[in-house]
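My structure is below; once you've seen it, I'll send some questions.
For this view, one protein chain was removed and the others were kept in their places.
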Amino acid sequence: MLNAVSFQALPPDWPGGFWWHWLVFTIIILAFVVGMVMAFIYTERRAMARMQARLGPNRTGPFGVLQPVADAIKVLLKEDIIPNKADKLVYWLAPAVAFTPALMIFAVIPFQNGALLADLNIGILYVAAVSSVTAVGIFMAGWSSSNKYSLLGAMRDVAVVVSYEVPLVLSIASVVLIAGSLSLNQIVVSQTIPFILLQPLGFIIFFLAGSAEINRSPFDLLEADSEIVAGFHTEYSGMKFAMFYLVEYAEALALSCIITTLFLGGWRGPFLPPWLWFVIKVMAVFFLMVWVRTTLPRVRIDQLMALAWKVLFPLALLNLLFTAIQVLAIPMAMSWLMIVINFALAVILITLWARLFKVGWGRVEV
Amino acid sequence: MALKTEPFAVNIGPAHPSTHGVFRMRATLDGEVIVDLEPVFGYLHRGVEKLAEERTYTGFIPLTDRLDYLSSMANNLGYCLAVEKLAGITVPERAMYLRVILAELQRIASHLIAVGAFLNDAGAFMTPILYMIREREKILDLLEMVSGQRLTYNFMRIGGLSQDVPEEFLPALKKFVDEMPRWIEEYEQLLKENEILIARAKGVGILTKETAINIGASGPVLRASGVKWDIRKADPYSGYDRFEFDIPTGETGDSYDRYRVRVEEMRQSVRIIKQAMEQLPAGPVRAQVPHLIRPPAGETYTHIEVPKGELGFYLVSDNSIAPYRLHIRAPSLINLTALREMVLGWKIADAILIFGSIDICMGEVDR
Partner (left out) sequence: MKSKFFGSGIMKGMVVTIKHLFRHPVTAQYPEQRLNPSRRIRGVGLVWSQTRCTGCATCAKTCPQGAIRIVTSASLPDNKYKVEEYEVDTGYCIQCGLCVEACPYSALYFGRGIEKARYRRGELVETKEAMMETPDREVSGYFYPERAAKLPKQTLLLEKIWEKK
């Protein structure tokens, strides 16, 4: 098969035993998440501004690098307003329930060969399972605000998240078929050819489904001004709002890390240290997300649901089928043949679906 | 067991998160679909028609600036043509050509904002509107060089223009006109064939030819529905019959066609400016008129083609220094009456997009 590797995956076995390993990696993960989220906020604002022919923030600190710090301080100092009829316990718990799963995903992402908090041998399945819990937190936020527009926004969000889980998991399954294991470290180790070349259709489906899950453009209709109010986090202010804002960027970071691990080859690379390659690839994926956000208009809610069920789900199923056939039929020495076949397949399938299916309702007779 | 649903009313309020001024829509929704829409306006009413009876003819020109504040030169032109027709004043040749140049520059500027705001309502997060505003900045620099202000110019007078253009205006205008087609090409490449925009805007908010003619629509809204009617060709004023240009029309009358018609009109305006620059004669720019004009008693209706449609001035004079009655036929108000019919059956996100594609300016609607 295709997982004959050039070196073995190292088990996470550090000197000092289990508890030291856990402590060191917890600190590394927290520092990584906080630092990279700040870098993401800064990159998004500067890169989007330069693409729109203007400067971004450049007054706080040299080149504006302290802008996320200024944002954090502003949000901390704001008054915490709780609506009168809100369900207090649920209102208070919702940001925590939304934020914790986003942080738990980073436990299985490899920064280097063997450098991860827990090398679960069901790694990617754990990621898929934990990332669905965020939807519960969002629904708790929408319900406890006692505002009918927040409830509508939260219900739409849950519908979108649940619908887009299916193509997400199916495209993960294709990658797992090629790699031969569910553990993330093993998947990186077995990428002699990066999987984006072997699975172009899978990459596109995963990118779109992931963007819809984290409510980023072009699927950000819940935070848009075409929606009447700001969605499920309308009634939040102060630190709780900061948690939701952090959830959005932490999930974007998690998605970038997973795409890097699954499709771009994780920490593999020639000259630089592996963790530096990891950071570079994560920033490249995030730059792609910012680029897409700057250019594309928004998709409507019924078009969004139709895209999930009529387009992405059958394409993901067909992708899985054809990958399985190729993995069984093609010997290991001719693995470049898979690249050619997969690209041709991607072009044919996308063109076919674009001609056959219409996305969204038209006008309804009233 | 069928679920029983009942419609509920939602207020898309005067303080809009999108653009286009203070306008309120009361929509009745059934699930996601709009079943009834009631527009409420009047939040910007300033009593301009009544104020006209207390200002002199020349003193009213600054107030015409503030009707459709995104295309002030065109409003000035309409009012001055109305008074000149009533008083029988002929305008010198150089003033006529310069008026055409300024009005067409204003048309490009107004369409840039209209297209940018439409794409912004579709959701492209400010990128198209920032690019269009950058082009508009070049036009506003030129108009600032001529008149001294950037938004409410007050530059045309009864009998011509206020002053002649400075000598650095024509080289700068030539540079602008040479560069502009390339930028229009680039902005078309940005979002013209974008599949998401086509899925959002094609077939959405259709205004049929018969409805458009029945309600009296004008401007790009009418031309996108397939009617080839432009006042610059049908009833030429201020020397427009000396230039050659085309009138772009659409086929179906949906939002995408209105967007395309505006972009094509920008190209035709550049063509008109080039021809006017070549044929520009020398001479005075202002006819000799008395300081306080008293037109003979009578009435007139003069209409011109502003970027938003057909702007008409109905002027009644009784030989005194102020008009007896002035009524302004605002194109945005008449185009707005089609909103309910275009929006029924679509969803709220479509309603905002359709409203952006009609391109109204509340200063005109409420006067």
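Order of writing sets the labels: A and B. Residues in every chain begin at 1.
Definition applied: a contact is a pair of C-beta atoms (placed from the backbone, for glycine too) under 8 Å apart; a residue touches a chain by one contact, two chains touch by 3 or more.
In this text the structure is predicted, and so the values were computed from the model without any measurement.
Counting contacts over the entire complex, the absent chain touches A, B. The chain that is not drawn here is touched, among residues B:E38, B:E144 or B:E210, by B:E144.
Screening B:F23, B:F41 or B:F60 against the full complex identifies B:F60 as the residue touching the chain left out. Residue-wise, the contact with the chain that is not shown comes from A:A49, picked out of A:I28, A:A49, A:A70 or A:V97. Screening B:F118, B:F176 or B:F243 for touch with the missing chain picks out B:F176. Within the full complex, the residue among B:K202, B:K228 or B:R242 touching the omitted chain is B:K202. By the touch definition given at the top, chain A reaches the unshown chain through residues 47, 49-55, 291-292, 294-296, 347, 350-351, 354-355.
In the full complex, chain B contacts the hidden chain through residues 55-56, 58-63, 127, 134, 137-138, 141-142, 144-149, 152, 154, 162-163, 166, 168, 172, 175-176, 179, 186-187, 189-196, 198, 202, 291.
The definition used in the following text is that only the chains that are shown with their structure count from here on.
Rounded to a whole number, the gap between the C-alpha centres of chain A and chain B is 44 angstrom.
Listed in rising order, the residues of chain A touching chain B in the complex are 48, 51-54, 217-218, 221, 224-228, 293-303, 359-360, 362-366.
If you check the complex, the residues on chain B that touch chain A are 10, 12, 17-18, 30, 32-35, 119, 121-127, 130-131, 134, 190-191, 194, 196-197, 199-200, 203, 344-350, 352-353.
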